[in-house]
Structure formats: C-alpha cells, structure tokens
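Every protein chain except one is present and positioned as in the full complex.
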Amino acid sequence: MIVAMKENATEEQIQNVISRMVDIGFNVHRTTGTQQTVLAGVGSPASFDVQDFQLMSGVAEAHRITFPYKLAGRGFRPEGTVIRFSNGVEVGGKEIVVMAGPCSVESREQIFTSAKQVKASGAKFLRGGAYKPRSSPYSFQGMGIEGLKLLREVGDAMGLLIISEVMEISQIELMLPYVDCFQVGARNMQNFNLLRELGLARRPVLLKRGIAATIEEVLLSAEYILSGGNYDVMLCERGIRTYETYTRNTMDISAIPVLKHLSHLPVLGDPSHGTGRRDLVPALARASVAAGCDGLLMEVHPNPDKAVSDGAQSLFPEQFATLMEELRLVATAVKRSIS
Amino acid sequence: MIVAMKENATEEQIQNVISRMVDIGFNVHRTTGTQQTVLAGVGSPASFDVQDFQLMSGVAEAHRITFPYKLAGRGFRPEGTVIRFSNGVEVGGKEIVVMAGPCSVESREQIFTSAKQVKASGAKFLRGGAYKPRSSPYSFQGMGIEGLKLLREVGDAMGLLIISEVMEISQIELMLPYVDCFQVGARNMQNFNLLRELGLARRPVLLKRGIAATIEEVLLSAEYILSGGNYDVMLCERGIRTYETYTRNTMDISAIPVLKHLSHLPVLGDPSHGTGRRDLVPALARASVAAGCDGLLMEVHPNPDKAVSDGAQSLFPEQFATLMEELRLVATAVKRSIS
Amino acid sequence: MIVAMKENATEEQIQNVISRMVDIGFNVHRTTGTQQTVLAGVGSPASFDVQDFQLMSGVAEAHRITFPYKLAGRGFRPEGTVIRFSNGVEVGGKEIVVMAGPCSVESREQIFTSAKQVKASGAKFLRGGAYKPRSSPYSFQGMGIEGLKLLREVGDAMGLLIISEVMEISQIELMLPYVDCFQVGARNMQNFNLLRELGLARRPVLLKRGIAATIEEVLLSAEYILSGGNYDVMLCERGIRTYETYTRNTMDISAIPVLKHLSHLPVLGDPSHGTGRRDLVPALARASVAAGCDGLLMEVHPNPDKAVSDGAQSLFPEQFATLMEELRLVATAVKRSIS
Partner (left out) sequence: MIVAMKENATEEQIQNVISRMVDIGFNVHRTTGTQQTVLAGVGSPASFDVQDFQLMSGVAEAHRITFPYKLAGRGFRPEGTVIRFSNGVEVGGKEIVVMAGPCSVESREQIFTSAKQVKASGAKFLRGGAYKPRSSPYSFQGMGIEGLKLLREVGDAMGLLIISEVMEISQIELMLPYVDCFQVGARNMQNFNLLRELGLARRPVLLKRGIAATIEEVLLSAEYILSGGNYDVMLCERGIRTYETYTRNTMDISAIPVLKHLSHLPVLGDPSHGTGRRDLVPALARASVAAGCDGLLMEVHPNPDKAVSDGAQSLFPEQFATLMEELRLVATAVKRSIS
C-alpha cells in the first residue's frame, strides 16, 4: 500500500498513519519530500481496507498495490490452467470448447432433441437449467431433480458432458450424481457461502461474472472456490449492465483478454445472455473467439418460439450449425481450433 | 401487452403474433391502421417474456403494460404498510425510525458501547453483522452465533430492537431467537431461494436494493417474500454502481420517492453504504429524510479507526449525535418526526 | 505521482521509469523494499498521463497524487466563492438562490406569465432557453434572438436576473446584452473551445455536469473557464446516466457535498433534469437543499401540458409555490435561508 500525505500534513498525522500501517502488518518506508511525504507499506497483510486510510487526517490518497487475490492470479500458475473432463475434453487448452443447449430442461423430448442437435454441430457440453433463478416468483422455476435425471440420461446416451446451474448449498449434494460441471449464475457470483461450499466439492465450476461485478470482484469470487481446494474453475463473461437498453446487457468483450492476462483460469463467453437477442448472438460469439476465449456457452432450442424461458436469445438449431462453421474459421485466425 | 407491427408486416406475421398472444392467455384487440397494425393484449397471464415478441417476424415493438408484481404494488394496500414491532416501534408511520450501530459485532465491549451511544442519540434499532458477506475470502467473516447472542443480550438490556444480516437459508432458523428483523444484503437481493424461505418466516425483513438492481427488480424480489405470506417487508436504498468512483456507490435518492409511489412498503435509506465515506453520510442522511424516507440505516462505531470492517464509512458517536439533531429539523420540514 | 514496480522488476526497468519521470519534471524519491521498489515523483509537472506509466515494463501500478486542477480546487479560495450580481443577489452566500422558469421561451405572453409566477414564489433568476440543444434535428430549436430580447425585457420589468443557455462561440457576443448569467448545458460541458471563450467573457457562468462526467472532469471543465480569468463560475448537478430507466437520469445528490468539499465554487442542483418527472422534482429539490446546495435551477411552466419542450418535468406554478414553502423549512434545518 502507498499513502501520500497532504502537503500540509503534520508530523503527528504522519505518525498516526505509520502506526496504523504497522498495526496491520506492514513494514513502512518513508519518503519525506520538500512538498509531500509518501509512505510505502511493504509486506502483505492478510486483509485490510484501503478506504480506512483514505479518510485519515492528513492523507491525500491511499492506494493498495498488491492484488487481494492470490490463487486466482496468473502468477500462481503462469502456464494457465487446463481442466480435464472424464471423456478427455479439456477446457483451457488449444481447443475452444462449446457448451450449448436450452435455457431450461422442459421435457424428455425437448432435451433429447436439443442434445442431438448441438452434438451434431460440435458442442462438447449440453447445458440446461433444472433450477432457474427468475426475477419473478410467478415465472417457471425449473423441473428440479427430474430435469437433472434427464440431463444425465441424455448426456450418457449422446456422449455429452453436462453443465447445469446450482443456486444454493443444499443442491450441491443433490446435483453431484448428475452434472459434470456446476454453473454459478451471475446473481450468485457473490453468494459467498455457496462459493465456499463449492470449494469443497470435487467437481469443476463455471463462475459467471455478476451483472455489475468488476474484474477484481470476479477474481475474488473465484478465490473463494480456489481457497477451498477446488482449482477447476472457469470464468465466464456474460454481459454487464450499462445505460444502453437496446441489448439486454452490454457484453464486455475486453473482459476476456483482461481475465486471461490477470488469471490462469480458462475464460468463456456467453453471447446469449451477453446480448439477449438471437440476432446478435453470432456476431458476439465470433467476437469472443477473436478476442481469445477458451470456450462459449450458448442457448440453442429446438423451437425457440415455444421455449418456456429465454426464447428470445436462443438460437434456432440451423443458426447454431451455421455459426459453428464460422467460429471454426475465426478460431484458425487466432491459432485455436474447434472440433 | 402491446405489440406494434412493422408498417410492411404481412397478414401471416400478424396472425402468428395473435396466436402466440392467445396461447399465453391474452385476449387480443386489433387496431388496423392505414400504416400500421397494433395488437393490444388484455388480461394478465401469470408470466411471459415480452422479449419473445420483440423478435418475432414483422414486429416493430412490444411493450409489457402491467407490472409483473402484484402484492408489492401500491394498489395492493393504498394506505401504506406500517410494520409494528414488539416494543411499540412502528416503521412506515409518521415517525422516522433510525437503525444504527457498527458494521460487525466485534466484542462484548464494543457492542455494548455502541448500543449505549446510538440509544442515547435516539436510535430505535441496533444494527450489527454477525455473518458478513466479504468480497475477499481472507477478510473477517463475522463472529457468527456468538455475535448474535451479544446482540440479543444488549438489545434486551438497552431496550433496542435488533437487526442483523442473514446470508443463507440455514441461518434463518438459527437467527430467529436473536433478531427482531432480518436484513437481506445487496448481494443477496436476487438470492431467490433465500427470499422464498424468508417469506415463510414470521419476522420482518429489510431488503436492500442490489448494487445494479432496477426499481422493478427490487419490487419483484420483495414479491418473493410477500408471496410466501410474510408482508412485513421494508425496502432500502443503499447506493448503486455507476461510473463515478469518488464515492463507493452513487446513492439514488430519487429511488426513495419512486418506491414510495409504486409500492406500499416502507422505504429506508442507508447513507453509509450509499457513499462509503463518513464525511458524506450526514448530507445524504438529511437528503434521504427530505426526500421522504421512513427510516435510516447507518453505521456508527465507538472507534471507527479501529473497526474491523467498514471503518471509513462509520460515523463517530459524536457525529451521529449531531446528525440526529439535524435530522429532527429536516423531518419537521416534511411533516414527520424523529423521537 | 507514485509508481510501484512489480516484485520481479529489473534494475533496467526501474531506471527507465525513473528517467521518464525525470524527463517530465519530477524529482524522484526511491524506496527499495525487500519485495518491491516504489518511486515517488515529487513536484508538479504541467501535464502528464499516468496511464503512460501504467503500461511501462516492470510497473505494477501508477497513481497520480496531485489533482490536475488548480484554480477550481478548494485550496485556491478556502473561504468559498460568492458571486455578486448587479441587483445585489449573491450566489454562494448564506441564502439559497432559486432560478426558475420554462424550458424554452415560447412567446411574449408565456414568458411574462412565467416570470410573474416564479417571482411571486421567491425566485431570483428567470431561466428560459432561446437556443435549445435537441437530440433530434426535427424538434423545436428555440426562438433565438427574439427569445433573448423577451427575456431581457421581462427581467428588467420584474426585477429578475436572466440566465440562458449558450451553445456555441458565436452566441456569446450576441447574448451579452441580454443575460446576467450564461448557462453551459450538460452536452457542452466538454466543448472546450466554448469554455475557453467564456473564460474571456466578463459574465458569470453556470456550468452543468455532463451526463457521464466524473467529478474530476467537472472541475477540469471549470478550470478552462477560470484559467481565462473569469472566476464567476457556478457548478450544477443535473443527473447522470445510469442503468436505471424509471427516471430520465439519476440525480447524484452526493455530488453536491463532494463538489463543495473539493472546490470553492458555488454548487446548484437541477432536479428537473435530474429526474425528468414533475412528480419527483419536489423530493429531489428538498434533498438538494438538505445536502447543502447553494441554489436550485428548476423548470416551471404556466401550462406544462402545452409546453413545447420538457413539459413532463416542468412544475405547475402552484406546485412551485408549495415547494418553495417546503424548501424554506429545509433550508432552516441546514442553517441557510431562502428569501
């Protein structure tokens, strides 16, 4: 941490700041300029709030220098994390992995049809919600355990990995037999109790960026999972909330290279939630690949107009097939591949 | 719902839209203009997504007209909700109720000192976190059950009501003996499973606005609690995330009169989180009262510079005492009072 | 400026940063820690970009410490600026000054009626646009010079000061005979050529915060005017753009005390543009006064439903009269007055 004192700070004020820095575990190096005194705190105390210093008498500015995450930082594993799944699929390697399927599992027929369609076009994971976070209590809330069983059955039948959203602690145990990867939704990115429990699970987790989460907050939430011992975490950019209302969210494509730069964890893009509009999904899916993502999460539905949720942002199966062809070309341009 | 077709929409496109509207439960009134056909959906289907219609062929625009919340809307109780607590304190009545105390319960001495100080200045509730949502897994996470016991003890001793944050379902049962009011933090505003369970609890709930939640989303989250049968819900504006970084958040003072207008639920302001800076808390507390809030939630600490969390936004006890005097004057100007 | 080097920064990288700091005029104090080297740049070079340093090899973080504005900072005039107008009205003193009137001057009758109404309720300035910045080229663009003449005539007749918006350089000369104060709208807050010319004018300027301007950018724009020698500048918070759409803008009430803290310039609030809705204007006007503003700018129209622009946010004259009574009470609570 660096604390710059005001030009007219008194010696007493300076000593107060120094003693507080020492209290929390810093070694303090002092630079007394003709105009301004600067205090550099060296060392890394477990936790402190830089805002406390910003308000102390005589302080002009205080800045934290070290990042508050450790395990999630690129420095922890400079070569990058590759997550290996049972059937040999790897996320974080040379190949870009596509996860696709409907927003919600609606019926046996719907999910089997979906699985066949996304598999045919090259998806490696089938996505589908069994527990649905809906802003209205009156909206469809998912098929629950029945949906999970259908997912597992079709996954096994078709050779697809299964990813599905977990919304609370009690569902972790329940979902373990059915899913290959837990998905944490944007609304739960800071549900810290849930993250901590997922850190104890031995199953990969895809963590979505919250709708107003900073890059640093995403990495701190990942840190909750990693610090429990579960290192198989993927991050996912899915659009942030801005003033622009034409799209449901504003997909922050720059978050993809930024997260890759700051962290060793694989980074995916979700252009379905990122845009909220089927007609924009292909452009943003291509952009995600061009920007360096390790995978994509996309909604595809056999009949989007009849979908019980998120129909507007679900691709028609034939759109998905065409898009996959385009993505293969873009992947080549960035020296990656999509099988 | 209103669907305006494009000028060149075909009859087939129009019929497709009509049949989908009928499918979900609308009666459809059609207006065929010389330029444009407009379809008005009358009735109130339990749940539908207006975005589905926006993307249908031939559609220019689709707008939902009815609000998706029912119990939270002003129309449900035009006279406004007044929540009555055991000791006679009422939230939502003529008196503006102040809830104050430290961010976290840290020790017996700290919480007793805090209680005495806030009580002396006129607070009716003691606030204090026993379970703390912290962005970093390495930060202090609260005293847990020990903290709750201290809160109850001091509350009983001093005649103060107790409000404390609940972070997950398993804590509800655990906290019931100790708190007079549950607080749902901004990060959990859309933790729907938690909200649903709180709807079944027989204890008032203060629901904070999420950091990027719209007014409508706040009311839909309240609806989750109300629809479980728990009608004692208070809303709380605590700052939203914007591009401005001088303050921790941007306190949306206009949300206070807007929520009062749209809903019958009492509305509080939290200028401590709203600004993140002690020096700004008084101005925003006064502004909240001037704008019509029913109460305030504020952080006060016996020694903010030694607080384990949120010290920068905690008032000194003497600041709080002065502020309470100012607030009493502002309350008079809006025909309210603070005892 | 402070530059913190990465833990593994090489001596060559450190020397590169030092030499670049020296190049732009800093004296550099170096602190070599066991883990990290910190460079403190002392002195105040006229202009530099801290981002340049953030990207240099071996740099972990770079922070500018000194504020880039000088004349606009509170330190330049710690006692605060009071702007005195010809008729003895002062902005920035104990009295809170109200400026009111229609969005646009529409006709002789409309502006005379408006003037009489706002004067009767206690306004000191008549506001009214003669040149209107409209997002659509097909909207009413103002009466121009004819509108200015009407403003002057009615101002003289009624003893009201005149404030009106200037949109480009050529209008400055033109407007000088007619207005007592120039208003720079939010869209022109960073029209630097215009600001520079206003710095040469000998007439007070009210500078509105841009719709997405940071506090620092507001003060830098004020600096453009001040640095030309015109020190009679008022700042005005009028709402910023956020994700919330219920209100036209989100009025950042905290900007009022923040600007008062950082600068010596008077600060006004504009709840009409801040909310965009007549029904919210009174609450936010009261909040502005409670938060410490030096004045208010409000739209009032003899018949808002017939206004050619901004009718939805214009108060009815009787609403304005009632509001002024409330504001007088709130002013007392903060030891100010409204005549």
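We just call them A, B and C in the order they show up, numbering each chain from 1.
Just so we're on the same page, a residue touches a chain if its C-beta (ideal position, glycine included) is under 8 Å from a C-beta of that chain, and two chains touch if they have at least 3 such contacts.
Because the structure is a prediction, the values reported are computed rather than measured.
Visitor: List the shown chains that the missing chain touches in the full complex.
Guide: Result for the missing chain's touching partners among shown chains: A, B, C.
Visitor: Considering the whole complex, which of A:94, A:261 or A:306 touches the chain not shown?
Guide: Final answer for the missing-chain contact: A:261.
Visitor: Of A:251, A:268 or A:308, which residue touches the hidden chain?
Guide: Reading the full complex, the residue touching the unseen chain is A:251.
Visitor: Check each of B:187, B:241, B:273 or B:336 against the chain that is not shown and name the one that touches it.
Guide: With B:187, B:241, B:273 or B:336 as choices, the missing chain is touched by B:241.
Visitor: Among A:208, A:264, A:286 or A:301, which residue is in contact with the omitted chain in the full complex?
Guide: A:286
Visitor: Can you list where subunit A touches the absent chain?
Guide: Interface with the chain not displayed, on the subunit A side: 212, 214-216, 240, 242-247, 250-258, 261, 274-275, 279-280, 283-284, 286-292, 326, 329-330, 332-334.
Visitor: By the contact definition given up top, give the residues of subunit B that touch the hidden chain.
Guide: Subunit B touches the chain not shown through residues 2, 4, 27, 29, 31, 33-36, 38, 40, 42-43, 60-61, 63, 65, 241-243, 245.
Visitor: Which positions on subunit C touch the chain that was left off?
Guide: Spelled out for subunit C, the touching residues are 20, 46-47, 49, 51-52, 54-56, 68-69, 133-140, 167-170, 187-188, 190-194, 196, 210-212, 217, 220-221, 223-224, 227, 241, 248, 276-279, 305, 307, 309-313.
Please note the rule applied: only the chains that are shown with their structure count from here on.
Visitor: Using the contact definition stated above, find the chains touching both subunit A and subunit B.
Guide: C
Visitor: How big is the gap, in whole Å, between where the Cα atoms of subunit A centre and where those of subunit B centre?
Guide: 26
Visitor: Find the geometric centre of each of subunit A and subunit C from their Cα atoms only, then give the gap between the two centres in Å, rounded to an integer.
Guide: The separation of the two C-alpha centroids amounts to 39 Å.
Visitor: Going through subunit A residue by residue, note those that touch at least 2 other chains and give them in order.
Guide: Residues 241 of subunit A touch two or more partner chains.
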